[in-house]
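Have a look at this one before I ask anything.
Missing here: one protein chain of the complex. Every other protein chain is in place.
Let's turn to subunit A:
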Amino acid sequence: MTALDQLFVKVRAENRAALIAYIPAGFPSQAGCEKVIQTFIDAGVDAIEIGFPYSDPVMDGPTIQAAAVTSLENGTGAAEVMSALKVATDGGVAAVVMTYWNPIERYGVEEFAEAIAANGGSGVITPDLTIEESVAWLGATKQNSINPIYVIAPSTSDARMPKVTAACGVFVYAASLMGVTGARNSVSSGAADLVARIRTTTGLPVAVGLGVSTREQAQGVAAYADGVIVGSAFIKALQDAPNEEAGLAAVKELATELAKGVREGR
């Protein structure tokens, strides 16, 4: 049982949702990323998603695209991703990596799964890996006792959904809307329906991502989901700050608010 599996047992017992925070490795700098991770932990974030920056992120909006460019300019590769993952897991928090598929294939499918496990990671979210192309990956994740995590979209058909959720370990990632990552004024009303549809196919926890940026939104999502995933809002806070210190302060404030939100949903 990975640390993230244990976390979902714990938050279910506490009758609340988990707060999952995203940060790309190497952003805003290698050292800055480590400070962001520590800030997340201090502010009450339950789990951390370390992003592997990629040159062609077709699922990401302008905020995360810009962060990926910065991170790549900072020289981030697989070694830096694994290092950030270790910082999070050494800090006592459950952590996963989110990456497009090609960096895994380039690193070596078996080797990548091994490295995730060796650094204490609980799983990997792969936004552009379809279940049809997953044979080798499912073998490698099973072999290394880590969780493959797939995204379900509002457009996923009823016929297809059980096949995708059956491939998932630890939790199912529900994309709240049709679109790319990024903060939005409101969370799509379709998200609750999507979570309900997912629950008819699996007993796994369901976490909702795409568009959550405020305490109120986190509270709303926490009413029906097991996890609330926030990414772009943290990155925007860092990008908009005049310096790193101010950025970290803004991250801490936002994470603290969101941590309250996920406890107020039910």
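Here is the rule we go by: contacts are C-beta pairs under 8 Å (C-beta built on N, C-alpha and C of every residue); 3 or more make two chains touch, one makes a residue touch a chain; residues count from 1.
Methods note: contacts and distances are computed from a predicted model.
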Checklist outcome for this item: Choosing from "Sarcosine oxidase subunit alpha", "Probable septum site-determining protein MinC", "ABC transporter substrate-binding protein" or "Tryptophan synthase beta chain", the absent chain's UniProt record names it "Tryptophan synthase beta chain"
Next on the checklist: Can you say which of A:67, A:129 or A:238 touches the chain missing from this structure?
Outcome noted: A:129
Item to check | Which residue of A:31, A:178 or A:246 touches the chain not shown here | outcome: A:178
Checklist entry - Which of A:150, A:171 or A:234 touches the chain that is not shown? => result A:150
Next on the checklist: Please identify which residue in A:8, A:40 or A:107 touches the non-displayed chain.
Outcome noted: A:107
Checklist outcome for this item: Residue positions on subunit A contacting the omitted chain are 54-59, 61, 65, 69, 72, 77-78, 101-107, 127-130, 132-133, 150-157, 160, 164, 175, 178-180
